[in-house]
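Before we start, here is the structure in question, set down as structure tokens.
Omission of a single protein chain aside, the complex is shown with its protein chains in their original locations.
Entry: chain A
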Amino acid sequence: MSKRGAAASLTVRGVSKRFGSFSALNDISLDIARGEFLTLLGPSGSGKTTLLLILAGFEAPTEGRLLSDDRDITELPAETRSYGMVFQGYALFPHMSVESNIAFPLQVRHTAPAEIKRRVGEMIERVGLRGHEKKLPAKLSGGQQQRVALARALVFEPGVLLLDEPFSALDKNLREQMQAEVKRLHQETGTTFVFVTHDQSEALALSTRVAIFDHGRLQQIGRPDEVYERPENRFVAEFLGEINLLPLQDLRVESGVASGMFEDRRLTVPAEAANGAGAILAIRPEHLGIAANTPAPQSGNAIRAALDDVVYQGGITRLKLRTAGGAPITLSLASGQAASLLQSGGPFWIHWPTDQGRLLPAPKS
């Protein structure tokens, strides 16, 4: 059991999990630093929840080891590891009041009654549930139940807090409010948070690092800006947000620059962005510039495209374009800029600095 108040580190070493012939996790290795906010991100069935349950001790890995602060915890049962956990649907004790729910982990640890009272009171204050202490969970709103679940999981100051899609049942506004609250609780407690979600914007907004899963494999792990700006494969690139993918022919690498033919233009990316033998150039819509009628810009990459559709989204406007060869291009612009540009009917030059593009391999499978 971790010391009270001390955040713990976790190390996952070569963990696999098979259910019969189905391989839910395949040789996962990653380190979770003390006090980190790591998000396990992926579509349903990607293995992220299985890994969380293995970290919690509810599932045993078929292969591999788990370490916490360099101690092997693979065989420790969940009740001994005793990490705080917030479940999808909250899993509150329906027969206990808010207060008793939050006091439960302390009672289990035989904390002195006066101390229980003090810490439960403190926690209720912290999550803003003053006045609801005596209510049963069924009498609370979704957001309030969520707060009880967080308070219950944090009141005994666990070394690690595990959260399994805690916001999936909340509407958008409440969701954003709770995200801010979880972020604040992370900063205040300094505990290691491991958070599971399938929502990429949630992952990018909350985490210090994001681990992206697909088909039971770890696709990439890194800071939010790293995985978003420098995805290592097509799955990561597409899962984290809209991205343009341009297939390149006749790939060459010379003097620090990789280049390939897209339709009738040679496009370049920095050689270090050329990942493996890939032949797809990936570029985010917000990195693209657009110009009407002018000759092709001299520096950087440029391709010719005709406008298909305009999607006004308030602050930004998305332009859907099509190249001469029929490849779709999406581009986002500040709405003010888009209005003046659209005066002229096109065709347009799409351009971007060479260092913004990435060359991608096909996804690992």
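Keep in mind that, in the parts below, a contact is a pair of C-beta atoms (placed from the backbone, for glycine too) under 8 Å apart; a residue touches a chain by one contact, two chains touch by 3 or more; residues count from 1.
By our rule, contacts and distances are computed from a predicted model.
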Review point. The chain that is not shown, which UniProt protein name from "ABC transporter permease", "Cytochrome d ubiquinol oxidase subunit II", "Histidine kinase/HSP90-like ATPase domain-containing protein" or "NADH-quinone oxidoreductase subunit K" does it carry?
Key: "ABC transporter permease"
Check your understanding: Per the definition of touch given earlier, which of A:Ala6, A:Ala33 or A:Ala78 contacts the omitted chain?
Key -> A:Ala78
Check your understanding: Any idea which of A:Ile73, A:Val98 or A:Ala153 touches the chain not displayed?
Key -> A:Ala153
**Study point:** Contact residue for the chain not shown (choose from A:Ala24, A:Leu41 or A:Ala56)
**Key:** A:Ala56
Revision key, fill the gap. Among A:Gly14, A:Pro43 or A:Gly89, contact with the omitted chain is made only by A:Gly89
**Study point:** For chain A, residues in touch with the removed chain
**Key:** 1, 56-58, 77-79, 82-85, 87-89, 91-95, 104-105, 108-109, 152-153, 156, 162
